[in-house]
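Let's turn to chain A:
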Amino acid sequence: MAISEVTVRDAELLAIDEINAAGGVLGKKLEPVVEDGASDWPTFAEKATKLIAQDKVATVFGGWTSASRKAMLPVFEKRKALLWYPVQYEGLESSPYIFYTGATTNQQIVPGLDYLKEKGKKKLFLVGSDYVFPRTANKIIKAYAAANGMEVLGEEYTPLGHTEYSTLVNKITEAKPDAVFNTLNGDSNVAFFKQLKSAGVSAEQMPVMSVSVAEEEVKGIGVDNVAGQLVAWNYYQTTDTPANQKFVAAFKAKYGADKVTSDPMEAGYNAVYLWAEAAKKAGSTDVEAVKKAAGGVSLDRPEGKVTIDGDNQHVYKTARIGVVQPDGQIKEVWNSGEPIKPDPYLKTYSWAGGLV
Partner candidate 1 sequence: MSEAPAETTSPETALLEIRGLQVAFGGFRAIDGVDLTVGRGELRFLIGPNGAGKTTLIDVITGLTRPTAGSVRFEGRDLAGRREHEIVRLGVGRTFQTSVVFEELTVLENLDLAASFRRPLWSLLRRGRGVSEEVAAALETIGLTPLAHSRAGVLSHGQRQWLEIGMLIVQRPRLLLLDEPVAGMASDERERTGELLTEIARDHTVIVVEHDMDFLRRYASQVTVLHEGKVLMEGSVDEVRADPHVQEIYLGRAREGAEDAVR
Partner candidate 2 sequence: MTAVEAPAEAPPVVRREPRRWQGPAAFAAVALLALVVAPLLLEPFRLGLLAKYLCYAIVALGIGLAWGQGGMLTLGQGVFFGLGGYAMGMYLKLHDAGGDLPDFMVWSGVEKLPALWTPFGNPVFALAMAVVVPVVVALLLGALVFRQRVRGAYFAILTQALAAALVILLVGQQGLTGGTNGLTNFFDFFGQDLAADETQRGLYLTVAVVLGVLYLGARQLVRSRFGRLLLAVRDGEDRVRFLGYNPATVKTLTFAVSAGMAGIAGALFVPVVGIISPALLGVVPSLELVVGVAVGGRFALAGALLGAVVMGYARTYFSEELPAAWLYLQGALFVLVMTLAPRGIAGLAAGLVRRRREAGT
C-alpha cells in the first residue's frame, strides 16, 4: 500500500472500531478484511473480486486513483456488490454499485475556479500529471474559463512520477499567468513546488491552486516550499466542527500525536458511518436494500453536514478553499456556506454543456 492509501485505511479502521464500540450495526460487530491494491489497478480488481467472492464481505471501502476505481467498477457491477470510494475524482461517472464520498468536480474544482475568479485571477496556467483526473479537470477548467472571461495560457502534463520541472517552470514564468491550477499527483508535487519555489516564484505574485495537496503531502513537499499556496478540498484538519474535534483527537490517540488528518481520510471515515447508517435504516446489510435506503441519509461529520444523493450516489459536501500555513496546517479562507449538491455530469452548469 503506497503512501496515502495507508492513512485512508487507518481512518476507515478507526470508524469501524468506533461503530463496534457503540454496539455495531444491526446488533453485529463489523469485521474488517484488509487487502492491498499495491497501487496497481489490476490488483485492485483482483482483490475486490477476492473480497466479494471469497470473503463474502457486506461492502467494500477503498480505492485510490481514478484508475483503481475504473478497474474495480466492472467487478462490483457484475457481482452486484457495493464499493464506497473516498477520494475526490473527475466526475462523469455514476455507477449504481459505487457510492462516492469524496468530492466530484462541482464540489472542488468549480469552487476553486469561483474563488480564483473572485480574486480577479483572469489568466490561468494548467499543470497536471498525465492521467484521467487532470485531463478531465482541465477540460472543465477550460470550459469554465471560456464562459467566465478567463484565459488559459498553457496546459501541460507530465508523466506520473516525473521529477524534473525546470522546463515547465520556465514555460510558466514565460507565460506570466495570474495563477496556476495544479492537478499534479503524488511525488511530482514535491518536485514541482521545490523547483517553483527555488525559481523565485512566490505565492503572492502567482498563487498555485492545488486539488491533490492535503495536509499529508504538505509535510513531504516541505512547508517552506508550499506555504501561502491555495488548495481546494471539503475538509481540513482545522475545520471547526464538533465532529472534527472528536475525529482528530481519536485519530491521534489511535495512531500517534504526530499524525495529521486530511480530506480523503475524512471521506473514508465518513463512508463507513454512512454505510452503517444506511444499513440501519434498511434493517439489513443486503446490497440492494442498503442502496435503496441510502438516499437521503444525512449525518453531521467532521466536514459538516453530509447527505447522500439517492440519484447519483454521491454526497452533498461543503466546498472549502484553504491556504497552507507555515506550521503545515491549512487555514480555510472561503467556503461555499452550505453543502453543494453533487453533480458529476455538471448538468446544471450551462457552460459545461459541450463537455459530456
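Following the convention adopted for this analysis, contacts are C-beta pairs under 8 Å (C-beta built on N, C-alpha and C of every residue); 3 or more make two chains touch, one makes a residue touch a chain; residues count from 1.
These made the cut because all candidates are chains of the complex that A comes from, given by their letters.
Since we're looking at a predicted model, the values are computed, not measured.
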item	value
Interface partner of chain A in the complex, by touch - 1 or 2	2
Candidate 2 contact footprint on chain A (complex, rising order)	1, 34-36, 38, 40-43, 45-47, 49-50, 53-54, 65-67, 70-71, 73-75, 78-79, 90, 92-93, 130-132, 135-136, 139, 157, 159-160, 355-356
